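Here the complex is missing a single protein chain, while all its other protein chains stay put.
Each chain gets a letter, A and B, in the order it is written, and its residues are counted from 1.
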Amino acid sequence: MLSHYLVLAVKVLLRRKFFTFISLFGISFTLLVLTVVTSLFDHAFGPGSIEPRQGRTLYIERAVMYGPRATWSSSAGFKLLDQYARNLPGVERLSIYEGERTVHSYIHGRKISSALKRTDAEFWRILEFNFLEGRAYSTEDVADARLVAVINATTRQRFFDGHPAVGQTLEADGQRFRVIGVVEDVSELRTDPYAEIWVPYTTSKTDAYKAEMMGGWHAMALAKDRAAMPAIHEEFNSQLLRVEIPDPKHYEAIVAPFETKFESFARFVPTADRKDPESQVWKLVGLLAGLGLLFVLIPTVNLVNINISRIMERASEIGVRKAFGAPARTLVGQFLVENVLLTLVGGVIGFVLSILVLRALGRSGLFSYAQFSINPRVFAYGMALAVLFGLISGVYPAWRMSRLKPVDALKGGVSR
Amino acid sequence: MIQLQRIEKVYRTARIETVALADVNIEIGEGEFISIMGPSGCGKSTLLNLIGLLDAPTSGTVQINGAPIASYRDRALAAIRNKEIGFVFQVFHLISDLSVLDNVQIPLLYRRMSNAERRRLAEAALDRVGLSARIHHFPSQLSGGQQQRVAIARAIVGRPRILLADEPTGNLDSQMGDEVMGILKSLNQEDKTTIVMVTHDQQKADQTGRIVRLFDGRQVN
Partner (left out) sequence: MTRHLLRLIWNRKRQNFLLTVEIFFSFLTLFGVVLFAVHYTNNARQPLGFNVDRLWSISVDREEPSDDVAVKARHRETYRQLMLALREMPEVEGVAGAFTGPYANSNWGSSTRLAGGRNVDYGVNSVTDDYRELLQIPVVAGRWFSREDDAATWVPVVVNQRLAREMFGDTNPVGQIIKEERDPNDPPADPNEKAEVKRVIGVIEAFRQSGEYSAAEGYLFYRMRLDGPDPKAALPERLFVRLRPGTPAAFEETLVKRAMAVAGAWSFEVQPLDTMRTDKLRQYTIPLAVVGTIAAFLLVMVGLGLTGVVWQSVTQRIREFGLRRAKGATINDVRKQVLVEMVLMTSIALVAGVILVAQLPLLPLPTDFGSVSTPVFLTSIGISVAAIYLLTLACGWYPSRLATRIQPAEALHYE
């Protein structure tokens, strides 16, 4: 029975090439956009090869210091993290690092701009960089403020023409570092590991950062397991209640949520209350779902219209089947099979297109070092979206069809 | 076998009501071959559609095998159409994407049986109408008469006890028309199939057992 439907579906689709083309165009384009967006999100927030344990990693990306009339929102200061985020129960490892900054080097009159990140040694234990040469800096390197650096492959290419770099030195931001390791390029969208040059944070030019409550620093904690994560969040919040506020005349408290990458991304959703430490994730998910729905609205209505036309065109076939005893439910099933088959084909086309678009996006240099690939997870999302899209756009026309009286269907589907 | 009592059918649009049938009472016994005649627009096809459960009357009762069908839901109606009734249309209504064999199998698709069994029954039905040699052809490759014979094979493949034919010879030349009439007569005589045929051809109607005449939606006796 199903094979009968499939054969018939293929024949129908081939016969009405124009309708099939319109449908496929709409479906594949819609899924292309959805897949590319999903893939970008997955690239930025899904577990990656460098952050394989992202599922149990928490981050402090932002801090908000507020008072009755003033709000200061930025990254946390080193002191805040160093004093209050260490030794939280349930944390296996904690790393504190600065947000990357652009530094410039000049070689033979040529300017090289690099993203430089100052980190501690734990950074290399939480993240799994792929070393091409050498090693990461150790706790001793950091403690002694040794001027050593780990660089990425592109930086090795720029400074040393791709020759082995360990043992060589490079100058950045007026400081001379000895290269001790080279790692593979890291995508700019993985904001926490990303940099082109990594150096011990103790090599900062002044010690001023050690006294700052607000500044440009981040923390990343590897929880013992997922269950420990809410407790870490809560415990850090209660630690913050004890923070000595640097400017009590204007400010009364600091809020700095310890949260997952996606939760911290969700903080960019505008909120009425900027000091609200509650998670914004549901708002973000709602916003994304709303935008997604808005986006699929036109393709869906379009596909529904085309589907109704396709059904009306085949009204007499439907009439014949009804006359020979096909229950409405069976016909609806047949039509949905056909529509889902069509959307799956469209999905596959959309998929191939999105691979091309993602590849072009990776090459465009819009995001440094971002190589987008479609992994099985994104593929599964995409196919689920395709089937969902096929069902949604098929249900209303199929319902219209099931209500069609056999006589009217035989006459050519003029419904009254 | 088939009873129609005080059948009325009215088509309503926003401003006009058209009475297609009014106070029609017919009883058709098992094994009868009757024809419905009348000028075009008199309601013959509407009547046939009501008998075939393709449409519902505005008022009155339709009984098939003594059971009133007014209260039946779609599934039950579909089951009766599938098991008890076979249709032949003036314009054949073959599905052009399907081969002759596949077209004939359509009624069997909605019954529980194996594919091999469906194929065997379809071949037998095609044999009955003399088209065994053409089972892999497509409708467009056949003449009008052959197409109508395929349609008859499709109508009888499920061995229904009632065959409804809406001007089965209307689109055929006289020789092909005679062939089709021959098949219908043999189905009636040999298989005892009850046949109701709509026609405006007096000569064809005369070959049937009884004639019901309609004029402006009313029975004329």
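In this section, contacts are C-beta pairs under 8 Å (C-beta built on N, C-alpha and C of every residue); 3 or more make two chains touch, one makes a residue touch a chain.
Just so it is clear, the structure is predicted and the values come from calculations on it, not from any experiment.
Contact with the chain that does not appear here is found for just one residue of A:208, A:227, A:253 or A:289, A:208. Within the complete assembly, A:297 is the residue of A:227, A:297, A:356 or A:384 that touches the hidden chain.
Taking the whole complex into account, subunit A touches the unshown chain at residues 18-19, 21-22, 25-26, 29, 33, 68-69, 101-104, 106, 109-111, 173-174, 204-206, 208-209, 211-212, 295, 297-299, 301-306, 308-310, 312-313, 366, 412-415.
As a convention for this text, only the chains that are shown with their structure count from here on.
Remark: subunit A and subunit B have CA centroids separated by 62 Å (rounded to whole angstrom).
Subunit B meets subunit A in the complex at residues 13, 49, 52, 54-55, 74-75, 78-83, 86-87, 89, 93, 95, 97-98, 102, 106-107, 109-110, 154, 158. Residues 1, 4, 8, 11-12, 15, 316-317, 319-330, 402, 405-407, 410, 416 of subunit A are the ones that touch subunit B when the two sit in their complex.
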